[in-house]
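One protein chain omitted, others in place.
On to subunit A.
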Amino acid sequence: MKPVLEVQNLTGGYSPRRPVLHGLSFEVEPGEMVGLIGLNGAGKSTAIKHILGLMQPHEGEVRVQGQTLDQDPGQYRSAITYVPETPLLFDELTVEEHLRLTGMAYDVEESRYSDRTTGLLDDFYMTPKRRAFAAHLSKGMRQKVMIMNALLARPPLYIIDEPFLGLDPLGIRSLLDKLVEVKQEGAAIFMSSHILSTVETYCDRFIVLHHGKIIAQGTLQDIRSAAGMQREQGTLEEAFYRLTTDGGSHGG
(Lines give C-alpha, C1' and ligand atoms only; values in the text may rest on other atoms or scores of the structure.)
Protein backbone atom coordinates (compact mmCIF):
# COMPACT_ATOMS: atom_id res chain seq x y z
CA MET A 1 0.00 0.00 0.00
CA LYS A 2 1.29 3.46 -0.85
CA PRO A 3 2.11 5.48 2.29
CA VAL A 4 0.08 8.67 2.93
CA LEU A 5 3.05 10.36 4.59
CA GLU A 6 6.67 9.74 3.66
CA VAL A 7 9.50 11.55 5.42
CA GLN A 8 12.91 10.83 3.93
CA ASN A 9 16.18 11.84 5.54
CA LEU A 10 14.68 15.06 6.91
CA THR A 11 17.15 17.47 8.48
CA GLY A 12 15.72 20.78 9.54
CA GLY A 13 15.30 23.52 12.12
CA TYR A 14 15.07 27.28 12.44
CA SER A 15 18.67 27.96 11.35
CA PRO A 16 20.66 26.03 8.72
CA ARG A 17 23.71 26.27 10.99
CA ARG A 18 21.97 24.61 13.93
CA PRO A 19 19.62 21.85 12.75
CA VAL A 20 17.14 20.58 15.32
CA LEU A 21 16.15 17.45 13.39
CA HIS A 22 18.78 15.05 12.08
CA GLY A 23 17.99 12.70 9.18
CA LEU A 24 14.47 11.57 10.11
CA SER A 25 12.96 8.86 7.91
CA PHE A 26 9.59 7.23 8.48
CA GLU A 27 6.26 6.50 6.80
CA VAL A 28 2.61 6.45 7.80
CA GLU A 29 0.30 4.09 5.90
CA PRO A 30 -3.43 4.52 5.29
CA GLY A 31 -5.51 3.11 8.17
CA GLU A 32 -2.61 3.43 10.56
CA MET A 33 -2.11 5.49 13.72
CA VAL A 34 1.50 6.38 14.51
CA GLY A 35 2.54 7.92 17.81
CA LEU A 36 5.44 10.39 17.97
CA ILE A 37 6.93 10.44 21.46
CA GLY A 38 9.84 12.29 22.97
CA LEU A 39 10.92 14.47 25.86
CA ASN A 40 10.31 18.23 25.92
CA GLY A 41 12.57 19.81 23.31
CA ALA A 42 13.14 16.54 21.43
CA GLY A 43 11.93 18.17 18.19
CA LYS A 44 8.38 16.78 17.93
CA SER A 45 6.68 20.11 17.15
CA THR A 46 9.50 21.07 14.75
CA ALA A 47 9.02 17.77 12.89
CA ILE A 48 5.28 18.50 12.64
CA LYS A 49 5.96 22.01 11.31
CA HIS A 50 8.17 20.52 8.59
CA ILE A 51 5.46 18.05 7.61
CA LEU A 52 2.91 20.88 7.43
CA GLY A 53 5.27 22.83 5.19
CA LEU A 54 5.56 25.69 7.66
CA MET A 55 9.34 25.21 7.74
CA GLN A 56 11.79 24.56 4.91
CA PRO A 57 13.88 21.35 5.27
CA HIS A 58 17.67 21.78 5.16
CA GLU A 59 17.90 18.34 3.58
CA GLY A 60 15.55 15.53 2.68
CA GLU A 61 11.90 15.71 1.71
CA VAL A 62 8.37 15.22 2.90
CA ARG A 63 5.72 13.66 0.63
CA VAL A 64 2.00 13.50 1.24
CA GLN A 65 0.18 11.08 -1.07
CA GLY A 66 3.31 10.89 -3.15
CA GLN A 67 3.60 14.64 -3.76
CA THR A 68 5.89 17.24 -2.20
CA LEU A 69 4.44 20.61 -1.22
CA ASP A 70 6.18 22.32 -4.16
CA GLN A 71 4.86 19.83 -6.70
CA ASP A 72 1.20 20.34 -5.86
CA PRO A 73 0.45 22.73 -2.99
CA GLY A 74 -3.32 22.38 -3.40
CA GLN A 75 -3.39 18.59 -3.20
CA TYR A 76 -0.76 18.51 -0.43
CA ARG A 77 -2.67 20.90 1.80
CA SER A 78 -6.10 19.41 1.07
CA ALA A 79 -4.78 16.07 2.27
CA ILE A 80 -3.87 17.29 5.77
CA THR A 81 -5.76 18.62 8.74
CA TYR A 82 -3.87 19.78 11.76
CA VAL A 83 -4.64 20.01 15.47
CA PRO A 84 -2.01 22.29 17.06
CA GLU A 85 -0.64 21.88 20.56
CA THR A 86 -2.09 25.23 21.59
CA PRO A 87 -5.57 25.92 20.20
CA LEU A 88 -5.29 28.62 17.51
CA LEU A 89 -8.73 30.11 17.05
CA PHE A 90 -9.94 33.23 15.29
CA ASP A 91 -11.20 35.59 18.00
CA GLU A 92 -13.93 36.95 15.75
CA LEU A 93 -15.55 33.61 14.88
CA THR A 94 -17.94 31.49 16.92
CA VAL A 95 -17.52 27.73 17.24
CA GLU A 96 -20.04 27.12 14.46
CA GLU A 97 -18.44 29.74 12.20
CA HIS A 98 -15.03 28.06 12.60
CA LEU A 99 -16.60 24.84 11.34
CA ARG A 100 -18.20 26.61 8.40
CA LEU A 101 -14.88 28.25 7.46
CA THR A 102 -13.13 24.87 7.57
CA GLY A 103 -15.95 23.31 5.53
CA MET A 104 -15.50 26.00 2.87
CA ALA A 105 -11.70 25.85 2.89
CA TYR A 106 -11.62 22.03 2.50
CA ASP A 107 -14.48 22.06 0.00
CA VAL A 108 -16.71 19.81 2.10
CA GLU A 109 -20.06 19.44 0.34
CA GLU A 110 -22.65 21.67 2.07
CA SER A 111 -25.13 18.91 3.00
CA ARG A 112 -22.30 16.78 4.43
CA TYR A 113 -20.95 19.80 6.27
CA SER A 114 -24.33 20.29 8.01
CA ASP A 115 -24.64 16.63 9.02
CA ARG A 116 -21.08 16.35 10.23
CA THR A 117 -21.26 19.63 12.17
CA THR A 118 -24.37 18.53 14.02
CA GLY A 119 -22.78 15.16 14.79
CA LEU A 120 -19.46 16.61 15.95
CA LEU A 121 -21.09 19.26 18.16
CA ASP A 122 -23.09 16.48 19.82
CA ASP A 123 -20.20 14.05 20.12
CA PHE A 124 -18.00 16.63 21.83
CA TYR A 125 -20.82 18.04 24.01
CA MET A 126 -20.40 21.45 22.35
CA THR A 127 -23.93 22.01 21.01
CA PRO A 128 -24.78 24.53 23.78
CA LYS A 129 -21.55 26.42 22.95
CA ARG A 130 -21.95 26.57 19.19
CA ARG A 131 -22.48 30.33 19.19
CA ALA A 132 -19.72 31.09 21.72
CA PHE A 133 -16.52 33.00 20.89
CA ALA A 134 -13.02 31.73 21.65
CA ALA A 135 -12.66 34.20 24.53
CA HIS A 136 -15.65 32.59 26.27
CA LEU A 137 -14.41 29.01 25.96
CA SER A 138 -12.23 27.10 28.42
CA LYS A 139 -8.89 25.76 27.19
CA GLY A 140 -10.33 22.28 26.82
CA MET A 141 -13.28 23.57 24.81
CA ARG A 142 -10.94 25.48 22.50
CA GLN A 143 -9.03 22.26 21.96
CA LYS A 144 -12.32 20.54 21.13
CA VAL A 145 -13.00 23.20 18.47
CA MET A 146 -9.63 22.44 16.88
CA ILE A 147 -10.35 18.71 16.93
CA MET A 148 -13.86 19.13 15.50
CA ASN A 149 -12.46 21.24 12.65
CA ALA A 150 -9.89 18.58 11.82
CA LEU A 151 -12.52 15.84 11.87
CA LEU A 152 -14.97 17.85 9.76
CA ALA A 153 -12.71 17.84 6.70
CA ARG A 154 -12.16 14.02 6.72
CA PRO A 155 -8.74 14.21 5.00
CA PRO A 156 -6.44 11.25 4.30
CA LEU A 157 -3.92 12.47 6.92
CA TYR A 158 -4.42 13.89 10.43
CA ILE A 159 -1.50 15.63 12.11
CA ILE A 160 -2.28 15.93 15.80
CA ASP A 161 0.05 17.60 18.29
CA GLU A 162 -0.62 16.89 21.98
CA PRO A 163 -4.39 16.53 21.59
CA PHE A 164 -5.21 15.58 25.18
CA LEU A 165 -3.96 18.76 26.90
CA GLY A 166 -6.85 20.35 28.76
CA LEU A 167 -9.46 17.87 27.48
CA ASP A 168 -11.89 16.43 30.03
CA PRO A 169 -12.31 12.64 30.25
CA LEU A 170 -15.42 12.69 28.05
CA GLY A 171 -13.58 14.78 25.44
CA ILE A 172 -10.63 12.35 25.43
CA ARG A 173 -13.00 9.43 24.95
CA SER A 174 -14.89 11.17 22.11
CA LEU A 175 -11.60 12.06 20.38
CA LEU A 176 -10.24 8.53 20.61
CA ASP A 177 -13.53 7.02 19.38
CA LYS A 178 -13.51 9.38 16.40
CA LEU A 179 -9.86 8.67 15.60
CA VAL A 180 -10.56 4.94 15.60
CA GLU A 181 -13.53 5.58 13.31
CA VAL A 182 -11.58 7.60 10.74
CA LYS A 183 -8.69 5.14 10.94
CA GLN A 184 -11.05 2.29 10.08
CA GLU A 185 -12.23 4.34 7.13
CA GLY A 186 -8.63 4.38 5.89
CA ALA A 187 -7.23 7.67 7.18
CA ALA A 188 -3.67 7.95 8.49
CA ILE A 189 -3.07 9.57 11.86
CA PHE A 190 0.23 11.00 13.03
CA MET A 191 -0.05 12.04 16.66
CA SER A 192 2.41 13.36 19.22
CA SER A 193 1.61 12.96 22.89
CA HIS A 194 3.11 12.57 26.35
CA ILE A 195 0.24 10.38 27.58
CA LEU A 196 2.12 7.17 26.86
CA SER A 197 -0.50 4.76 28.18
CA THR A 198 -3.07 6.12 25.70
CA VAL A 199 -0.55 6.18 22.86
CA GLU A 200 0.35 2.55 23.65
CA THR A 201 -3.31 1.47 23.58
CA TYR A 202 -4.36 3.25 20.40
CA CYS A 203 -1.31 3.56 18.13
CA ASP A 204 -0.14 0.82 15.78
CA ARG A 205 3.44 2.02 15.63
CA PHE A 206 5.65 4.43 17.53
CA ILE A 207 8.50 6.80 16.75
CA VAL A 208 10.79 7.76 19.64
CA LEU A 209 12.49 11.09 19.01
CA HIS A 210 15.44 12.10 21.19
CA HIS A 211 17.60 15.19 20.64
CA GLY A 212 16.21 15.47 17.11
CA LYS A 213 17.03 11.88 16.08
CA ILE A 214 14.86 8.80 15.80
CA ILE A 215 16.29 6.38 18.38
CA ALA A 216 13.63 3.71 17.91
CA GLN A 217 10.60 3.11 15.71
CA GLY A 218 8.18 0.33 14.96
CA THR A 219 5.68 -1.75 16.89
CA LEU A 220 5.69 -1.94 20.68
CA GLN A 221 7.82 -5.06 20.36
CA ASP A 222 10.38 -3.20 18.23
CA ILE A 223 10.56 -0.40 20.82
CA ARG A 224 11.00 -2.89 23.64
CA SER A 225 13.83 -4.58 21.75
CA ALA A 226 15.54 -1.26 21.07
CA ALA A 227 15.34 -0.56 24.81
CA GLY A 228 16.93 -3.92 25.57
CA MET A 229 13.80 -5.36 27.18
CA GLN A 230 12.55 -8.93 27.00
CA ARG A 231 9.89 -9.97 24.46
CA GLU A 232 6.25 -9.35 25.47
CA GLN A 233 7.37 -7.73 28.72
CA GLY A 234 6.93 -4.16 29.92
CA THR A 235 5.00 -1.09 28.87
CA LEU A 236 5.80 1.61 26.31
CA GLU A 237 6.43 3.98 29.22
CA GLU A 238 9.10 1.71 30.64
CA ALA A 239 10.77 1.25 27.24
CA PHE A 240 10.65 5.01 26.65
CA TYR A 241 12.19 5.64 30.08
CA ARG A 242 15.05 3.25 29.36
CA LEU A 243 15.66 4.71 25.91
CA THR A 244 15.77 8.33 26.99
CA THR A 245 17.59 8.08 30.34
CA ASP A 246 20.48 5.81 29.45
CA GLY A 247 23.16 8.38 29.97
CA GLY A 248 22.80 9.96 26.59
CA SER A 249 24.10 7.12 24.43
CA HIS A 250 21.36 7.90 21.90
CA GLY A 251 22.78 11.10 20.60
CA GLY A 252 22.67 13.04 23.89
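Heads up, the rule we're going with is that a contact is a pair of C-beta atoms (placed from the backbone, for glycine too) under 8 Å apart; a residue touches a chain by one contact, two chains touch by 3 or more; residues count from 1.
Basically, contacts and distances are computed from a predicted model.
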**OP:** Tell me the UniProt name of the left-out chain, picking from "ABC transporter permease", "Nitrogenase molybdenum-iron protein, alpha and beta chains", "tRNA N6-adenosine threonylcarbamoyltransferase" or "Stage III sporulation protein AA".
**Re:** "ABC transporter permease"
Subject >> Selected from A:Gly38, A:Pro57 or A:Pro84 as touching the chain missing from the view >> reply: A:Pro84
Original post:
In the full complex, which of A:Val7, A:Val20, A:Ile37 or A:Leu52 touches the chain missing from this view?
Top reply: A:Leu52
**OP:** Using the definition of touch stated at the top, determine which of A:Gly13, A:Pro57, A:Gly103 or A:Pro163 touches the missing chain.
**Re:** A:Gly103
Subject >> Contact footprint on subunit A, counting only the chain that is left out >> reply: 52-54, 73-74, 76-78, 80-82, 84, 88, 90-93, 97, 100-101, 103-107, 110, 113, 133, 135
